[in-house]
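Omission of a single protein chain aside, the complex is shown with its protein chains in their original locations.
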Amino acid sequence: MNTSSTIVETSLRVRYAETDAMGIVYHANYLVWFEVGRDEYYHQTSVGYDEVEERGYLFPLSEAYARYAAPARYGEMVLIRTRIKESHSRSVTFAYEVLSQTTGETLATGWTKHLCLDRRGHVQRIPDFLRQAWKRCDTLSNPEAPQ
Amino acid sequence: MNTSSTIVETSLRVRYAETDAMGIVYHANYLVWFEVGRDEYYHQTSVGYDEVEERGYLFPLSEAYARYAAPARYGEMVLIRTRIKESHSRSVTFAYEVLSQTTGETLATGWTKHLCLDRRGHVQRIPDFLRQAWKRCDTLSNPEAPQ
Amino acid sequence: MNTSSTIVETSLRVRYAETDAMGIVYHANYLVWFEVGRDEYYHQTSVGYDEVEERGYLFPLSEAYARYAAPARYGEMVLIRTRIKESHSRSVTFAYEVLSQTTGETLATGWTKHLCLDRRGHVQRIPDFLRQAWKRCDTLSNPEAPQ
Partner (left out) sequence: MNTSSTIVETSLRVRYAETDAMGIVYHANYLVWFEVGRDEYYHQTSVGYDEVEERGYLFPLSEAYARYAAPARYGEMVLIRTRIKESHSRSVTFAYEVLSQTTGETLATGWTKHLCLDRRGHVQRIPDFLRQAWKRCDTLSNPEAPQ
């Protein structure tokens, strides 16, 4: 098992479409935001997830968890901090923290676990170009870590 | 151009996920409900749209229009009435009316225009099995219409 | 802590809107389906959740978990089985199972934990009309259970 200390940040403004009749962001949309964070993680550390799929690999979710700490509201700027919590040979778990950019308050935390599949739906080893990219950026962000 | 007098009805209960911070159904979700109505139209008059796609035909939207008359709220039962407004050799336009099932009030009306494509994205004639099904159910619902 | 053996079932047809570019239902939509199941649980055992809110109680999520076992596809009929996994004085946890209605295969399982709040956002005891309704239907479904 590998863990990684690289944290990738991205921010977004809450859309009206994402709110519900309670006046706050509908809970399922945090999973969409986790995806936005994960997407940025791919972009900043290796290649976009669109290119990962073009190379023949899919990373569907096998599990998802979210903990809601405080509500987000329309118009608010939120920050999503994404890191790899665990990576194994055939699966990877991303962890997320969603914060209010105004107050710094944590709005939600969570994680998603993904299996690496090929196009026929068979479980595969995570390809080297991803594994090395994730390892490299980890070393850069934490230069004194033993390799 | 053909018009059709067959009207297919389906109902649904408004989901919390479909509301927004104004306390009413978010406007884009009416297009999703139009799809629910269209889906039922395919099921009741010919074959499910899933089978249409399996047979190699796609009907992506080329245009959509919605007029919002009154808001829908969480928990409400709504009725969707769907009919074919116009069908041409290579396109079809569905029209929709969304009503409150409690009050009978019209909540929204609209239409969507669809092109008939094959899997490579080329425009095609609407296949006979759809054309005939739509014509047949029209004759049934309007037996005195000239054929 | 109370558990309940009452299971409420509801079914739905997968909407095109709920699918993603992998050709399967987008993972966050399972949380929406959990809500559809929970909604039906309220309706069948006590009053609709809309009426719960009208009486001044809100049950926002504090946690959510989903485990994805097999993909759901457009047009498929799915069954959602909902039960109360745990209820405490101020919180309730619902558990869900989503199955393919065609094959009976489990597509996903999960749970959501909810706090009972009043309109000002303060944590409250779950009101008696809900607590008793949930207890009553439990007794009915499991008549030999000690009360």
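The letters A, B and C name the chains in turn, as written, and every chain counts its residues from 1.
Simple rule for what comes next: a residue touches a chain if its C-beta (ideal position, glycine included) is under 8 Å from a C-beta of that chain, and two chains touch if they have at least 3 such contacts.
Bear in mind that the values here come from a model prediction, so they are computed numbers and not experimental data.
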Report summary line: Missing-chain contact among B:Ile7, B:Met22 or B:Val47 belongs to B:Met22
Query raised in the report: Residues of subunit A in contact with the chain that isn't shown?
Result: 13, 15-17, 32, 35-36, 39, 48-51, 73-76
Query raised in the report: Residues of subunit C in contact with the chain that isn't shown?
Result: 16-17, 19-21, 23-24, 26, 28, 73-74
**Report entry** In subunit B, positions touching the absent partner
**Finding:** 22, 24, 27-29, 31-32, 35, 58, 60-68, 71
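Methods note: only the chains that are shown with their structure count from here on.
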Query - Central subunit by CA centre of mass proxy - result: C
Query raised in the report: Of all the other chains, whose mean CA position lies farthest from subunit C?
Result: B
Requested in this report: Measure off the straight-line distance from the CA centroid of subunit A to the CA centroid of subunit C, and report it in whole Å.
Outcome: 26
Query - Inter-chain centre distance, subunit A versus subunit B - centres from mean C-alpha coordinates, in Å - result: 37
Query raised in the report: Got the subunit A residues that touch at least 2 other chains?
Result: 24, 28
